[in-house]
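A protein chain is absent from this complex, but the other protein chains hold their places.
By written order: A, B, C and D. Residues from 1 in each chain.
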Amino acid sequence: MSGLKLSNVIKRYGDVQVIHGVDLEIEDGEFCVFVGPSGCGKSTLLRMVAGLEETSEGQISIGGRDVTHVDPAERGVAMVFQTYALYPHMTVEENMGFGLKMNGVPKAEIKQKVGEASRILKLDDYLKRKPKALSGGQRQRVAIGRAIVRGPEVFLFDEPLSNLDAELRVEMRVEIARLHKEIGATMIYVTHDQVEAMTLADKIVVLRLGNIEQVGAPMDLYRDPDNKFVAGFIGSPAMNFVEGVVEEGGTVRMPGLGDAVAPASVALPAAGSKVIVGLRPQHIRVDPEGDSHTVDITESLGGVSYVYANAANGDRLVVEAREDDPMPRGGKVGLSFDPANLFFFDAETEKRIR
Amino acid sequence: MSGLKLSNVIKRYGDVQVIHGVDLEIEDGEFCVFVGPSGCGKSTLLRMVAGLEETSEGQISIGGRDVTHVDPAERGVAMVFQTYALYPHMTVEENMGFGLKMNGVPKAEIKQKVGEASRILKLDDYLKRKPKALSGGQRQRVAIGRAIVRGPEVFLFDEPLSNLDAELRVEMRVEIARLHKEIGATMIYVTHDQVEAMTLADKIVVLRLGNIEQVGAPMDLYRDPDNKFVAGFIGSPAMNFVEGVVEEGGTVRMPGLGDAVAPASVALPAAGSKVIVGLRPQHIRVDPEGDSHTVDITESLGGVSYVYANAANGDRLVVEAREDDPMPRGGKVGLSFDPANLFFFDAETEKRIR
Amino acid sequence: MADTAALQTSVDTRSWFHRNQQRIAPWLFLAPGILFFLVYVIFPVFQSFNLSLYEWDGLGTKEYVGLRNYEDLYWEFVDRDAFYVSLKNNLIWLLLYLLAIPAGLMIALFLNQTVTGIRLYKSLFFFPFVISQVVVGLVFSWLYDPTFGLLNVMLGWVGLGPINVLGNENLVTYGIIAAGLWPQTAYCMILYLTGLNAVDPEQIEAGRLDGAKGMRMLWHVVLPQLKPATFIAFVVTIIGALRSFDLISIMTQGGPFGSSRVLAYYMFEVALSEYGFRMGYGAAIAVVLFLIMLCFIAYFLWSMYQEEKGR
Amino acid sequence: MFPTPIEKQSRAAQLTYQSLLPIALLMWLAPLLAVALFSIKPDADFTNANYWGLPSSFEGLTNYGKVFFESDMPRYLLNSVLITVPTVIGAVALSTMTGFALGVYKFRANLWIFFMFVAGNFVPFQILMVPVRDLTLELGLYNTKTGLVLFHIAFQTGFCTLFMRNFIRALPFELIEAARVEGVSEWRIFWYVVLPLMKPALAALAVLIFTFIWNDYFWAVVLTQGSESQPVTAGITSFNAQYRAAYHLMSAGSIVAALPPVAMFFLMQKHFIAGLTLGAVK
Partner (left out) sequence: DLSGDLKIFLDTSNPAPRATMEAMIARFQEKHPDLNIETTVIDREAYKTQIRNFLTADTPDVATWYAANRMRPYVEAGLFEDVSDLWAEPEIAENLASTKGALTIDGKQWGVPYTYYQWGVYYRKDIYEELGLTEPTNWEEFKANCQKIVDSGRACFTIGTKFLWTAGGWFDYLNMRTNGFDFHMDLAAGKVSWEDERVKQTFMNWKELIDMGAFIDNHQTYSWQEALPFMVNGEAAGYLMGNFAVAPLREAGLTDDQLDFYQFPVINPDVPLSEDAPTDTFHIPANASNKEAAREFLRFVVSAEEQTEINSGKNLGQLPVNAKSAVDDDKFLKEGFAMLSSNSPGGVAQFWDRDAPAEMAKVSMEGFQEFMVKPENLDKILAKLERARGRIYQ
């Protein structure tokens, strides 16, 4: 049992507090991804779990054991760094076995463990090479191998793929997913890549300014975000937001959507008050006959196109159109959507209105 | 009139030839994007246009004027570098005005031009700052501003957005598109980002190993690639390729597609010979009832999901599924597709068979 | 995952030292260095301050004289005696020695090419720095020799009379500085060469597109990027100028009639040479020299502090 | 690259440059060449006022033979080696440790200790003269190589610490964190992770310190006397006193004295420049 529990964890650098009391539980064997905008504290939180940053307040326990003030080496965690942090003067083999060697593990055992890891990661042919002689993806694999070899309870990854190019990134992403399946250890993974988060995670933790905004399975966050921030953060292209005015009778009028009036089956505030209405680009269709919006730019990527349309009131909307959808040729268009796909948020607190 | 013409342009570094006789015409006001894999010569070609690399052979003319051996400063071009190459010791204002100052433009005129550019780029508030105090996107804007100020006939961009994070990249991409509309100058843009190429270009030039593979409008390349390289390069996720065997009667049997047999309305080679068949992920549907393929991994991004399916013969296919498409829950599935969407390529030359 | 059990049990058995090693380790690593440095550098500085309040010939007992040594220095200054000459020469050194910086830059620019054999050229140009100042001093004394020196031979070619550089109280300091500039220029050159290596080529290209050429490129685009190299060159040159001792000792022994003395040499002469052994007085001169240098040390530390803060 | 690479310029410019290089070099090294010339001349050339002409006969062997076999030069050279090598080892060892401590650990006094080293390094060393001489006397190390070595190590530690710390700062810190996560003790991190990565810095520093110490004259004069412990810089002056006006011998002696650092520099040139780039000019 190697689950992980953070209780009211706080981090301060001098006077500035950057993590504001995080509570989080990660199950044994779960793949947990931290996402959030740059500077929100993802890395800091991860490094606190690793023991590389001291915890100012609160408690961290791994596998039921309080490790808040335990040395990094003794927490049973292994970390994969964004820059891989391979020792450039050691071969792949030595890199992977270094930790064991330093901890006095017998040579034969090191050899066996390194062999095993390199088999899993298909590194057998490169064991004698130095990191310099490896491609980015191979280096990344070595870094992972180094983590595997120590057989930790928890794997920590800090944006492990951000230094790879797009193609390799996809490849390694799949590899990591498979690895998780294969060894089944608990993993915490920091990224700011949408796609990685959505595809890898069992559980996504959305962070913002040192606070957790929402925790949940990827599709849960996508379909049922708790607030505007999460709604806008998860999903690509990002959700469109327009202003809405609550009308009598539980409907909302949206000037940004061609003054459409949509019924809302949620507990709306009093009539006349404002709400924020969210609508994903995939859930809008262009109606070439309408004239409520002006097409600004159309980006065609082949399979899909993005239409940037401006409403009369200045609201800007992105519409995702498929190859076979009707495509506007500039000028005025209308938009259509299914009111069931609308999300409503409080204009003040930005909390979801359900 | 500031079109651009390259005639049989060759570049050699010592004994190695890296550009092998490129002929290319770019119209006045056109937005031309160079794409191609790393090392194919995109930057080299761009820098030859700028005059930063000497042209070993051939001729470059801008606006009808032969500039092959003209000084960079006198070609009427401006360049935006990947690393921005802002002068770190000058303020934004000085950075933008430096070129004019070097050319002896009076102070008042510099001020006016810088003011104009900074208005277009919304940099007014940062004119007195040094680059260090700017965010990545702002720096990028300053670099563009520096180019605008000089009022060149041709703008050259070398992967200008590759140092920005995903979100900013989208934003700046739209900005550059708008800029092109606004000032209407000829632009040449190097990138290896699919999306940038597709969305920005009037004309895409696909390079490979110092040769032009194909030139054309984005959707033309997407719909009608000349060869397997272009077909695989344009479009994301990339086109799936499977092996096909020509059968009597103008049909092709594809073991990788569940042994499907598709009619081909093109000039196929003799029966029994092999061809390469291409099929885009968007053009495949998963059939939960079938059992020709095994689902390896499913990546769900919210709006779309990618299904990685392995055929019995080991061919691996990516299928793009939409939110509302039937989703497999692992195990065996079948695939369906419209034969009209198949592309056929010669197995030897990889040329498109039309 | 079997190891973690082993790790777990070992936690408590490890020593206090092990648990606190991150706190203790830096001090263990620092201890020998700090000890040496305190004993041989930091304490002596304060001892010198103290000693400058005494009169002592190095043999008998020290006699406390308060600020008398400084008073004597003051009068020497007023009377334009040795101390005044030394101070004046030190200023000349400071100013002229800085010529090594532009000279080093020029040579570095000249050598910053990639023709064949350039590496050998670069290292040969660096030669003078590697050679002992004792040898440099000797070589330049011969160059200046009034009877056979190459300098006079060459002056003869253009019809100028012989000059005795090291024997002329108005020329001698400049002659020694010229000798000192030779290795110092080589030093600055290597600093600039490494600096030029680090210049961002894209900025140069941007400059070329902006129409900056030659000197204007150098001034507006290249030099600002060489700031770190210039800074280091400035620091080592200033320090070299203030420390100048070897050349004077070898070439003139402060002569003729003491006109080529600088503070560093004068204090050695006063405190340790054949006719010297006024330790307190020497210490007072050293303190003055230290105070001058302190301006530069403070400037250096300040700019380093700014940089550290920026990280 | 600035200035514009010569290979991009006209043929004439290239030729001019190629021919200018050796001329400039000759002028730059003229004083040295003169000494080299002197050192192979016979005595007679100087009495005949043939100072700058070609040697009337080649007497290099005789002159250098005299330096090596009829003077204290070999002894001075040996002293220099015995002073320089331990100093280089000592200073580099100490400063690698201090540099590591200051570059890797965050603790309150870090910057102040670092500044102490830097400031001490720039102190006019004359101010140390009297106290250090007394200290050395008290320790009974006056006029011993040990006394000189100890002081040099201490004083050079300032500069070396500056150099090493900056170098270590430039290393990726993740390497150290990675090792910490793997349970490597701090001492072993130093030994197995950081030290191997410092090789260029070690080499560069070794060359620099070797040059500094080999060429030191001031402290040699202050702390030692006599041929049993003085290094070659001081030796060359008494050698010259002995052979005053025997220019051929003085030249030969000077060349002999100058050779080791030159050789050292040539051997380590590549590392030296690499190390400098990383350490000093940052």
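Convention: a residue touches a chain if its C-beta (ideal position, glycine included) is under 8 Å from a C-beta of that chain, and two chains touch if they have at least 3 such contacts.
It should be emphasised that the depicted structure is a prediction, and the values quoted were computed from it without experimental measurement.
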{"item": "Contact residue for the chain not shown (choose from C:21, C:50, C:164 or C:197)", "value": "C:164"}
{"item": "Subunit C, residues in touch with the chain not shown (by the definition above)", "value": "57-60, 72, 75, 79, 81, 145-147, 164, 166-167, 169, 252-253, 255-258, 269, 272-278"}
{"item": "Absent chain, residues of subunit D that touch it", "value": "47, 137, 140, 142-143, 225-227, 238, 241-242, 244-245"}
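Assume only the chains that are shown with their structure count from here on.
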{"item": "Inter-centroid spacing, subunit C versus subunit A (mean Cα positions, whole Å)", "value": "55"}
{"item": "Computed distance of Cα centres, subunit D from subunit C, in Å", "value": "14"}
{"item": "Per-residue multi-chain contacts in subunit D, two or more chains", "value": "183, 185"}
{"item": "Residues on subunit C engaged by subunit D in the complex (per definition of touch)", "value": "7, 18, 21-23, 25-27, 29-30, 32-34, 36-37, 39-45, 47-48, 51, 107, 109-110, 112-115, 119, 121, 123-136, 138-140, 142-143, 148, 150, 153, 182, 190-191, 193-199, 201, 204, 217-218, 221-222, 228-229, 232, 235, 239, 242-243, 245-246, 249-250, 263-264, 267-268, 271-272, 279, 282-283, 285-287, 289-290, 293, 296-297, 300-301, 304-305, 308"}
{"item": "Of all residues in subunit B, those that touch subunit A in their complex", "value": "38, 165-166, 170, 174, 177-178, 192-195, 198-199, 218-219, 222, 234-236, 280-282, 297, 299-304, 308, 320, 322-323"}
{"item": "Subunit C-facing residues of subunit D, complex", "value": "1-3, 5-7, 14, 17-18, 21, 24-25, 28-32, 34-35, 38, 49, 51-52, 94-95, 97-98, 100-102, 104-105, 107, 110-111, 113, 115-120, 122-133, 135, 150-151, 153-155, 157-158, 161, 183, 185-187, 190, 211, 214-215, 217-218, 221-222, 232-233, 236-237, 240, 247, 250, 254, 257-258, 261-262, 264-266, 269, 273, 276-277, 280-282"}
